[in-house]
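A protein chain is absent from this complex, but the other protein chains hold their places.
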Amino acid sequence: MRWTRPSLAVIAAALLTTSCSAGAGSTGHAGGAASKDTSPLTAALGTEKDSAGPAPAVPGARPGGTVNVYNSVEFRHLDPQKVYAGATYNASLLWGRQLTQYQVVDGKAKLVGDLATDTGTSTDEGRTWTYRLKEGVAWEDGKPITSEDVKYGIERTFGKGYEVGPPYWPQWLTGEPNYEAARAKYAGPQAGGLAAIETPDARTLVFHFPQPQADVPYMAAQSSSSPVRRDKDTGTEYDRLPFATGPYRIVEHVQNTRMVLERNPAWKAETDPIRNQYPDRFVFTYGKEALNGNQEILSGRDGGANATTASDELSPELYQVTDTDPKAGELVVSGRRGAFVSQLVINNERVPDVEVRRALNLAYPRQQARQVQGGSRTGELASTLSSPALLDWQKYDLNPARPEGDPEAAKAALAKAKQAPGTLSYAYRNTPDGQRVAQVLVDGFGKAGITVVPKPIDPKAFLDEVHRADSPYDLFEETSSVDWPTPSTLIPFSFDGRAGSDINSARYRNPEVDREIDRINRIGEPRAKAKELYALEQTVMKDLPVLPLAYPTVNQLRGSNVGGAFIHPIYGAVGLTWLYLKS
Amino acid sequence: MLTFVLRRTLQALGVLLAVSAAAFALFYAAPADPARAACGPRCDSGQIAAVRQSMGLDQPLLTQYTEYLAGVVAGRDINDVDGSAIHCAAPCLGYSYRLHQPVAEALADHLPVTLSLTAGALAVLLVLGLGTGFVSALRHGRRTDRLLSGFTLVGASVQIYFLGYLAQWWLVHSTGLLPLPSYTPPTEDPAAWAGGMLLPWLVLGFVNSAVFARLSRSQLLETMNEEYVRTARAKGLGRLRAHLKYTSRGAAGPLVQLLGLEAGALLGGAVISETVFGLNGVGRFAAQAVSGQDLPAVVGAVLLAACFVVLFVALADLAVAWLDPRIRLGR
Amino acid sequence: MAALDTVAVTGPVPGPAEPSLLRRVVHDRVGAAALAVVLLFLLLALAAPLIAALYGKNPVEHYGQNTPGLLSDGGVPMLPNGGISGEFWFGLEPGLGRDVLTQLLYGIRTSLLIAFAAAGVTTALGVLAGVAVGYLGGIADRLFGFLANVLLAFPTLLLLLAISPVIQSRLVDPNAAEPDWMQFLVLVLVFSAFGWIPLALSLRATVRSLRERDFVQSARAQGASRFHVVVRELLPNVRSQLLVHATMAVPAFVASEAALSFLGVGVTEPVPDWGRMISRGSEVFRSDPTYLVFPGVALLLFVLAFNLLGDAVRDALDPRRAR
Partner (left out) sequence: MKPLESRNAAETEPVLSVRDLTVEFAGPRGGAPTTAVRGLSFDLAAGEVLGLVGESGSGKSTVGLALLSLHDPRTTRVTGSIRLAGRELVGAAESELRAVRGARAALVFQDALTSLSPFHGVGAQLAEAYRLHHPRAGRAEARRRAAAMLDRVGIPAARLRDHPHQFSGGMRQRVMIAMALMNDPQLLVADEPTTALDARVQRQVLDLLGELQREHGTAVLLVSHDLGVVAGTADRTLVLRDGAEVESAPTAELLAAPRRPYTRALVGAALRLDSVPGSALPTVDEPSPARLFARRPKAAGRPERWLMEAEELSVHFPGRRRLPALRAESVRAVDGVGLRIAPGETLGLVGESGSGKSTTSRVLAGLQRPTGGRLRYDGQDATRPDRELRRRLSREVQLVFQDPYASLNPRRTVAQTLDTPLRLHTPLDAAQRRERAAELLDQVGLPAAHLDRYPHEFSGGQRQRIGIARALAPEPRLIIADEPVSALDVSVQAQVLNLLMELRERLGVAFLFVSHDLAVVRHFCDRVAVMHRGRLVELTDREQLFEAPHTEYTRELLAARH
């Protein structure tokens, strides 16, 4: 398929710019996942039994109290069909429920039924998917959640103003590779019901897809698969005050300032295998400088002890403090940033010669680049396109290179090139961090005789600049992620020669790969599909279209009185529904 | 006096109008496409076009400006990126597509921080500046004078973004004498408010008091030689009393004027001071708006700051006029 | 008659003949010291490459990164106090691990280059505008007054912050590396845009009063051309004012340049710059203020010296302040 709209990858990168520079906290006290080489995702999909509530209790947890959540920036959207960012997915678990969701038990995530009794059953090679809603799942006003509500929610993703959400439902349900085309076929709830989804009764949903779809269970876990009740759909206002189905409901929300959550009486623990309901209230405070928020949490002053952050990471300014002071160190919560991978993207149109790319790979001073951003605490060096967080992931390294770069080897490789590049332009976000990394690259590549011209670009304009079809830059760094923990949205998106430069930012063109993609997309069984995609990934990596840098690590802080904090293995932020106050 | 007040007010309004026009032209004529910036990286051409329209960027600059002004006076309706209509009440300074919030509102959220910062700093400035100025004028030429002058000169030369951090390191991190700079609404907890603002107040006050101290010193010295001060002493008034009653009165004018400027400058300099102390006031807001290419917000912030400068200068002028009977009562 | 004595004191500042100015400045102990420090800084700036060569370091090489054992995995100097050692006298920059001493030295060049250029341009503009407007008066004067008010009402810093990237992107084409002189040019431009007003205002005032003086009147009555009046009669009388302004302008610009770099819109890597050093220092000072202190103190000394010098010059030129 050809996609005309960017994947989560891009947004993720955008998010990174808004949150402050990459986090810290060495793998030493990183919470489990980061150091392992295998996926944190349990391959098997949850059964009906797994999907039954209540959620496995968090050891030592006690109810009561108010948890403060600091964040420098407000979530961009709360409307479930507009949400399209890991941190918001993570937070929205507090008030929103989806058809499926990830159940997390000591760092291991398993996809189970959430509103649905299971992760869905498919027939006719994955063209038809059926879900049954659980008994007793209800809205915050006590009314039961019906299949109509779910259907209406998914219908909304077609509507005007919902372009900001993921494009998959419309594309899959209409079989249109192009989102606009899909919307042309069906223009959202205003245009009446969507035939592709049947609701034979109040608890049953049947999806009909023109093509086989293997990833429906994972898509069903996305925020855009949340129910919305027609009579509660307040349009724009819904983006501020969504109607709750989860363990908490939003009782107050002042844009860019604060948001207060209270227990949702209508939520029944026995229906929910994922979420807990320990604290009485969550109070989100926005607009506090990340550094200040972190310092308050460390000092424990005014509410800091009961606080954590939604997506603000441990400020680099505080690395030393947390390293030297053990008590501060304890408060750092580290884990892999979901399925993100950071890489040095090469514009393959401008640098077509694979030998040159190989030379770059050999000269690439990965370790120094990581050092100026905080060192190993910011992530572990990568060799693959896919993240260890993915289903059935296996480590491999087709182009071994010294982490600190090997100028000599690079020179040798360069000698093989048809003609050595004159100068390469490196575009970077004009932030202190960006400038330093740029210096590292100029220095490192320079040693191998490759002149790199650093081009500072305004952070906000960065993605537009480097993704423009006629973008004049040869190299730039990008941190991106698949939309859900299977490889399905990796190669078929970012390395599809037919995709636009906004998605295929490496401008990688390989007809053979494209053919493979089309073939694999027809596979309806998730794990089989994944296996094929990993194989394909290796074919791509032989051409070195991009140079993997690291699997980033998230470091956040939690107050000394906050228990049960860990980085959600899928969403890459402190999982809020598992938190409790120690006293 | 009345005509003076009227004239001064008209003048101020004129300046503000010009400032707004200049800011508008400057930023909306900038190369980076405001619509694209506002819409964010994921907008396709269609949405950008829509935003451009709702921002009114498809119209000539002049029309945009007039509409903007109209909005300031009467408020107006604006479409968000996703096409949803938002009413932006007067005074409407445009709509921030980055925050999905009317700029005026956003500014209002941040203003209290900046205001408390400025107010406190001004207080410190006044006490410190006047104090040192008066003392060194009285002890003119002696050691005390030289000492104080040196002190103020250091104040005039040190940069807030150095002293601020140094103070934090020493008073907060190594000794823990003062709490971290932070803002708590005084309505919630006055003590915490003062505590959190104390360090910024002191540092900012000290740095900015330098100029004030220097001026007050020279002013007082100049006025001390005024003949009416000599007359006062010839009446049998003591030196100190003569200076307190007559000299200070004579020196007041320029000082008040400077105070006005300082107040304006403090708000303008909020960008740096708030960065240094990590306070999320208008300054930070503006800085973030700039880096976020949030043009409506930038223009809004610039206008606000300009407003304050003009306002304070005007107030100062009026105060001076009122202080001086020759103007108050007319010739 | 008493009138005369007073005239003698407060009348047109007779001012000394120029040559003796230096002697007057040095005559004052503080002035001499200030001058010495300023000269020292100038010398250091000029001799920076020489000193660096003798000291065996340069401001751009990433010593910390390329020689293992100097920086931690997180890029923090291993040795205490910012890694001060016999090898690196002022320590290492956290992260890139560059040599602080040489960075400071070359930093002086950056500051001075920009400051002097800006001071020059603003002074020139100020004189042109101030004298012209002050002498012409009338509508031109009104307009200028308004313009000045408007420009002064602008929050300069915020504006610089906002427009310098714009100008940058206007002037630089995306493929070529941005030459250093371009950054400098941009900064000088933005500073000049506002810096000239204060001088112009004060000159305007002076010229206004001079214009009414009898000696100008008599020149006019004798049929002297405007050019003659401005150049021969007026300019000589504002020379001292100019001198003072220029001396005071330099530190001001040094500070603002540092401020912009501190805010990240000034001089970019790898050109050594104090403001950027301070902002880097501000990221690490909580655990180790060394890297903050060196550039901070250097800047303080520098500005202080210039301000003192400025005062000395003013005192030397203004008999009324010579108390």
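The letters A, B and C name the chains in turn, as written, and every chain counts its residues from 1.
The definition used in the following text is that a contact is a pair of C-beta atoms (placed from the backbone, for glycine too) under 8 Å apart; a residue touches a chain by one contact, two chains touch by 3 or more.
Predicted model, so just to flag it, every value in this text is computed and none were measured.
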Point to revise | Contacts of the hidden chain among displayed chains | key: B, C
Exercise for review: Could I get the residues of chain C that touch the absent chain, sorted low to high?
Suggested key: 1-5, 7-8, 11-15, 17, 27, 213-215, 217-224, 228, 232-233, 236-237, 239, 322-323
**Study point:** Residues of chain B in contact with the chain not shown
**Key:** 3, 6-7, 10, 141, 226-228, 230-239, 246, 249-250, 323-326, 329, 331
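We adopt the following convention: only the chains that are shown with their structure count from here on.
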Revision key, fill the gap. When B-C and A-B are ranked by contacting C-beta pairs, first comes B-C
Check your understanding: Using CA atom averages as chain centres, what separation in Å is found between chain A and chain C?
Key -> 48
Point to revise | Interchain centroid distance [CA atoms averaged], chain B/chain C, Å | key: 23
Study note, to complete from the structure: Per the C-alpha means, the centres of chain A and chain B lie apart by a whole-Å value of 42
Practice item. Check each residue of chain C and list the ones that touch at least two other chains. Key: 169, 279, 282, 286
Review point. Do you know which chain A residues sit against two or more other chains?
Key: 458
Revision key, fill the gap. Interface with chain A, chain C side, in the complex: residues 61-62, 65, 71-76, 95-96, 165, 169, 174-178, 264, 268-270, 276, 279-280, 282-284, 286-288
Check your understanding: If you look only at chain C, which of its residues touch chain B in the complex?
Key -> 146, 149-150, 152-159, 161-163, 166, 169-170, 251, 255, 258-259, 262-263, 278-279, 281-282, 285-286, 289, 292-293, 295-297, 299-300, 303-304, 307-308, 311, 321, 323
Point to revise | Of all residues in chain A, those that touch chain C in their complex | key: 24, 26, 316-321, 323-324, 365, 368, 371-372, 374-377, 423, 425, 430-432, 435-436, 438-440, 442-443, 453-456, 458, 472-473
